[in-house]
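Dumping the structure here so I can ask a few things about it.
All protein chains but one are shown in place.
Read from first to last, the chains carry the letters A and B; within each, the first residue is number 1.
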Amino acid sequence: MKKTIFYRLSDKTYCGVFILPALAVLVLMVAYPFISLLYYSTLNFSILRPMQETQHIGLQNYTELLTSPDLWDRFIFTGKFVVMTVGIQMLVGTAIAYFLQRDFRGRDILFTIFMLPMMLCPIVVGFLWRYIFNSEWGMANYLLKLIGGEKMDWLGRSENAIWAVVIADAWMWTPFVILLATAAFRSIPNDINEAADIDGASPALRFFQITLPLSAPILLIALLLRLIDAFKQNDLFFAMTGGGPGSETATVSFMLGKLAFGHFYTGEASALAVILLLIITGLSMIFVRYLLGISQKG
Amino acid sequence: MASIKLNNLTMRYGNSTAVNGINLAIDDGEFVVFLGPSGCGKTTTLRCIAGLENPTSGDILFDGVKVNHLHASARNVAMVFQFISLYPHKTVRKNIAFPLRARGLSEAQIVEKIKWVEDVFSLSEVMDRYPNSLPPGSRQLAALARAVVRDPKVLLLDEPLSAIDEQFREEMRWELKHLQSRLGVTTIHVTHDQREAMSLADRIVLMHSGDVVQIGTPQALFNDPINEFAAHFIGSPAMNLADVQVASGGLMLGSSLLPLGSLPTPLSEPGNLRLGIRPNHVQRDGKAGEPGCVLALIEDRYAIGREEYFQFSLGGQKFVGIDKEKNRQLAEVGTSEMIRFDCAEMRFFTPDGIKVVAP
Partner (left out) sequence: MNAPRLSIVGLNKSFAHKHALTDISLDIHAGEILALLGPTGAGKTTTIRAIAGLESLSSGRVYLNGSEITQLSPTDRDVAVVFEGFNLLPTLSVYDNIAFPLRSTIYRETEEVISERVNKAADNLRISLLLSRKVNQLSGGERQRVAIARALVRRPTLYMFDEPLSALDLKLRESLVAELREMQRMNGATMLYATHDYGSAASLGHRIALIENGHILQVGTLSDLIATPRHIGVGRLIGSPAMVFFDVLNDKDMLSIEGLPWKWRFDTSLPAVAGITQGLILGIWPEDVELEFSPRTGFAQCEVHATDYRGLDRAIELRRGTNRVRKAIALAPAVQRGDSCWLGLPTSKIFAFNAQTGERVPGSLTLLESHE
C-alpha cells in the first residue's frame, strides 16, 4: 500500500495544520481581549455600571495618567524595586551557581534545598515573610535583637518596606537564576575550561573572560524574565504591605490592580495596562536585539 | 623547550587499567607521536603530561624535575584539543593574546609576540575573525598559534587534525611538520592515523590497550615491527599476515609450498608460524622453482590511483600485492600466475604474534 498522499503535502501545509489549534487559542484568548482592552482604554467606562452611558473620551485616560504626579511616583518606586530585587537575584544567583559547579559531598542535596523557595506559592511566600517581618513577634526582629540591634518597623515604613519585599522576592526567585546560571555554565564545553587552565588563567580571569561571556546569552534571558516578572509583582505587595502605608509601597502593577478591581475604573485601568504593556514590550525588544547581537558573533 | 621523562606512568580507573606503566624519555625538541587505536591509553597519557589528570602512580619529569604535583596552569605546557577549543566569543587575535594576558605580559610584549605568530602561521587575514567563521585548517593553525605564542616547554596535540577533511589534513600535516621544525618545541602528538604518525614523527610510541608496544622511528616501525599488532597497524595498505607451517624446503600454506631455497628457515625445526609481508613486496614476476615463487589464482584486481592491486589466496588465506611496473599487463581475474614473495622482506611471528628473530 503506497502512502503517497501524506508525502505529497508540502512542509508548509504540515506546519499550518499543526499550528492551527494553538493559533485559534491565541486569537480567542489573547488577540480578542487585547483589542477589547485597547477599545476600553478610550472610554470612560466601568464594568460595574455597564448600563450607564459610556463616553468616548479618546486618549483622555492616557493623558490623565501620564500627567499624574502620583503615577510617576509609582513608576519611580517600581523602578527602584525592580532594580534592587533583580540586581540581588542575578548577583547572588550567579555566585551560588558558580560555587555549586564543583562536585562536593552533599552538593546535590544542597542544590535541591536551594530550589525550594521557587516552588512555593507567591501568596504563601508573601504571608511567610510578612510574619517574619512582623515588628512585634517576627523572626527578623528577634534575630536583630539577638545580635544586639534594635527592633525595626519593617512593614510600616516605606523605606524599610521596600527592602522587606525585595528580600522576599529575591529569596523566592534567586533559585531561578541559580538554575539558569548552572545551565549556562554547564553548556560551556569542558575543552574550553581546560584550555583556559592550560593557558594559565587564574580562576578569576577565567570567570570574567571566559565563563561569563559564554554564559551571557542564557544569563540575559534570565535577566529579561526576571525583569518582566519583577514589574508584575503583585502578590508579595498584597500580602506584606497592601500597598501601604497609604499607597507608598504600591507598584504600578499594584495600582493597576486597584484601579481595575478595587475602584473598577475599567477605562482608566485599561489605559494603564496598555502603558505598562508598551514599557515591558519596549524593554524586551531592546534586550532581544542585544541578545541577538551577542549570539551573532559566535 | 624541555625534555620529558615518564617513569612507570600508570592510570587506573576502578578495575580497568587505562595506562600500564609507561617508561619513556623524550629529547628536547623532539616530535613524538603516540599512536594507537581508540582506547589504547594515548590520550590519557597526554592528559597526565598536561596536568589535566592525575596518574594513579608513576612520575612525570620535565628537564629532570618532577611535575606531578603541579597544576596544569603551572606546568607551562600548551595544548591543542581535538575539537580545537578556541574561545568562540573572542577573535583570533584575542584568543592568541589570552595566554599572554593570563601570564601578565605587558601590552607591548603581547603585541610583539602576536605579530611574530601572525607571520609564522600566516594568519594575517584571519586575525580579526571569529573562530566559527574560519575555513578548515585555519582553525587548527589559530589554535596552534595560541599554543605556541607563549613559548611553552612542551606542545601537546590531541588529535588536532581529526576533525577536518582528508584533503585539508594532508595540507595541515605539511604545515605542522614545517612549523615544528622551525620552532623547535618538544611536541607530543596523539593520533590513531598511522599515516599521520609516519609523516610527522621523529619517533613513534605505538600503544595498545594501555601498553607500549614499540618505540622507534617511523622507518623502524615500518620495516621491523616487533609483533603482529605493530605489523598490521602500521602501513597502508596493511601488511599481509598468514599462518604458515615451516617444512623442509620452505613454507606450507595449506597445500601450497612456498620454497625458500637456500635461505635459512626461521625455525630450526618444523612448526607453525605467522608470515608477514607488505603488499609492495609481493609481485607477479615469479619463476617456478625459485625462492619465494608460487603459483596462485588471481581473485580480484583493483586500482588505487596509478597503482594496480591484485588479490589471491594461498591455503585459503588472502594476500594482496601491488604491481610495481606501470606498463605491465594487468592481472586478469581467474587466471593463475607465478607470484614472487621478496624473501628478504618476509617477517615472521610466533602464533602469539611476537616477532621471531632469524637465527
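Note that contacts are C-beta pairs under 8 Å (C-beta built on N, C-alpha and C of every residue); 3 or more make two chains touch, one makes a residue touch a chain.
Just so it is clear, the model here is predicted, and its values are computed rather than measured.
The hidden chain makes contact, of the residues B:Asp165, B:Asp285 or B:Glu332, with B:Asp165. One of B:Gly21, B:Pro237 or B:Gly254 touches the chain omitted from the figure, and that residue is B:Pro237. For the chain missing from the display, the contacting residue among B:Asp193, B:Glu228, B:Asp323 or B:Glu337 is B:Asp193, taking the whole complex into account. Among B:Ala25, B:Ala303 or B:Val356, only B:Ala303 touches the chain left out of the display.
Residues of chain B that touch the chain left out of the display are 37-39, 136, 165-167, 170, 173-174, 177-178, 192-195, 198-199, 218-219, 222, 232-238, 278, 280, 300, 302-306, 309.
The working rule: only the chains that are shown with their structure count from here on.
Those residues of chain A that touch chain B in the complex are listed here as 189, 191-192, 194-202, 205, 209-210, 213-214, 216, 297-298.
The touching residues of chain B, counted against chain A in their complex, run 50-52, 71-74, 76-79, 81-83, 85, 87-89, 98-99, 101-103, 130, 132, 146, 150.
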